[in-house]
Each structure stands twice: as C-alpha cells, then as structure tokens.
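Up next, subunit A:
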Amino acid sequence: AACSSGGSTTPDTPPSASAGGLEKTKIKVATLPAIDSAAIYVAIDQKLFEKEGLDVTPQIVQAAPEAIPMLLKGEIDAMFGNYVSMFAAHDKGALKLRILAEGSRAAPDSLSIMALPGSPIKTAKDLEGKTVNVNVLHNFQELALSQVLKANNVDPTKIKYVPVTFQNIMPSWKGGQIDAAYLGEPMVTAATSSMGARKIIDPASGPAAEFPISGYVSTQEWYDKNPKVAAAFQRAIHNAAKLMENNREVVAKVLPNFTQIDAATAATVTFPYFSSNDNPVRLQRVADWMLEAKWLNKSIDVKTLMSATTSG
Partner candidate 1 sequence: MLEIDNLSHVYGGGSPNAHHAIDGLNLSVAEGELLCIVGPSGCGKSTLLRSIAGLITPTGGEIKIAGNVVRQTPDNLAVVFQDYSRSLFPWMSVADNVALPLRRKNMDKSQRREAAHEALESVGLSGAARKYPFQLSGGMQQRVAIARALAYRPALMLMDEPFGSVDAQTREDLEDLVLKVRGHHQMTIVLITHDIDESVYVGDRVVVLSKAPANVVGDLKVDLPGPRDQITTREHSDFVHLRAEVGRLVRGHATV
Partner candidate 2 sequence: MSAQTLSRPRPATSATRWSRRAAGALAFAALIELLSRTGLADPAFLPPASEIIGRAAALAFDPAFQAHAVTSLLAWTIGLGVAAAIAVPLGLLLGSVPIIDAATRSVVEFLRPIPSVALIPLVALVIGTGLQLRVTLVVYAALWPILYNTMYGLRGVDPVAKESLRAYGFGPLAVLLRVSLPSSAPFITTGIRLAAGVALILTVSTEIVAGRGEGIGVFIFFAGIAVPARMTDILAGVFWVGLFGVAVNALLVAVERRAFRWHHARLGETR
C-alpha cells in the first residue's frame, strides 16, 4: 500500500534520457470524465509527458471531492479539480493546496443558461424567482453566474438553485422541474440542436469572462518533495494546451478515451480554453469572489499556491 509521505506507488525507476534527476517518474493523476480534463490526455497521447521523463497514469473519478481522500492517502499524486472546491478545502484545512498547473477556463458559449422554446423566460431579468439547476450548490456555476447577473442588473439572490446531477438535468428540465437549465458542454450543443433551446445568458461573459474553472493540484507536502516532477508536469500540460489552442483534432481524438462524447459530437462542441500558462491574477478573482460570497473564512493569496511558469 502507498505510504502517505511520498505518494509514490512504485519504487523510483531510473529516469529516462531526458529525465534529469526527477524525484519519481511514475505518477498517478485523478481526472474527471469531462472535456476540461483533456489536456492531460492530450499530453499522454502526444507523448509530452514521456518527453519530460514522466509516466502518467490518469485515474478517472466521479467527482473531484472523491479524489481528495486519495490525494491525502497518497493513492494519487495529483488531481484535476475545480478551484472553488479546492479553495474551500484549503480554507477549511482539509488539505494544504498546491496548484501545479492551470487547467481550463470558460470559453464563450461553453457554459450557458438556457430555456426551452416555449418558456416565458426571454431575458436574464426573467430568471428572477425562477428555479435553475446546478451541479452542486455553492460552486463555480453559481459564483460566475452571480457576477454576470449583477452586471446585468439582475438580483442573483432571487434565483432558486437546486442541485441536479448531470444525468437528470434533461428529464427534470423537460418535466418542468426546473425553469431554466444551467448547462455545460456537450449539453449546450445537444440542447440547442435537439431541443431547440434558447440561450438566455452566458454565465462566463462580462466580469466572468474566461472564468478559471479547474486546474491540476496536489498537496503542498507532495510538491515540497517532488518539485522537479511538478515542474515537468506543468511543462507537459502547458505544452499540451499550446498544441490544443489551434488544433481541435488533437482534442477530439482523445475525448472518447475518457468522456462519453463520440467523435461526431466532439467535432461540434465548444471547447473551454485550455491554459498554456499560469496566471495568478485571473485565479485570484475566483478566491476573491468566494470570499465576497462568504464561502471562504479568510482570503487566499493565490500567488503563494502557484509556481512560475517554466514552459515557454
């Protein structure tokens, strides 16, 4: 079994040619079965980790909070998680967070508040007093939408959020249990094409444009022991993101490996932005909004959790 100190599941193997002095070469990373996780799969597919001398095994988990015990127990080295959850965990002392590399940011139209064709909801203002689904309460979806609504003169406290799991959004929406649906890709595309749903507002616009959603994180403890692995990992992710920036094909190719998105859909969906560098400033926004919403007890200086970008 893994020991909690190092998180290494196998004894270090001699580094390959370019792996100059990595603390370990085999690492396990928890990922989510969503488009946002694509960078790590592209890095594997394009042998970017191999170039850094890393052997990365992805481990799909159902939800990010599930991976935290694994991280703490050393079953995995790093994980892909959304910042809101990660900052909350850090704030509550559940783990000492270290951000290894930024992952995804919301791109225009990759998230959307939508209404069915016959719905009376036409504008953002109509959302007041209405029921909207979220994946989990008090997460990035609410955080971003609140800012956007405020900017559009809508009172965000008048929205009634109900948690609805991914799979049940469509039946609840059709059944009238929710008035407007808060969707992410590939559901936005599917709802538009198959149900004729209308976009009411893009929650990742205005103040929340390019809102950072998820990143690759680890514990501070692990980072302190494996700084070189961390740097190599970051480089590979950033390089993958660069590749993905203007090449949809590399992304579309890997999607069926870890999501339930087939090649046809993959060709049409809107991808989020994949970050090819780390930027504490835009991430600080998330922490500050969380503090404003009283989701954090104290402010977090995001800079201290991140390392300088070494790729380039």
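Following the convention adopted for this analysis, contacts are C-beta pairs under 8 Å (C-beta built on N, C-alpha and C of every residue); 3 or more make two chains touch, one makes a residue touch a chain; residues count from 1.
Selection rule, in plain terms: all candidates are chains of the complex that A comes from, given by their letters.
In this text the structure is predicted, and so the values were computed from the model without any measurement.
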*Please find, within this complex, the candidate from 1 or 2 that touches subunit A.*
2
_Considering only the defined contacts, which subunit A positions touch candidate 2 in the complex?_
1-2, 33, 59-62, 65-66, 68-70, 72-73, 75, 165-167, 170-171, 174, 186-187, 190, 194, 259-261, 265
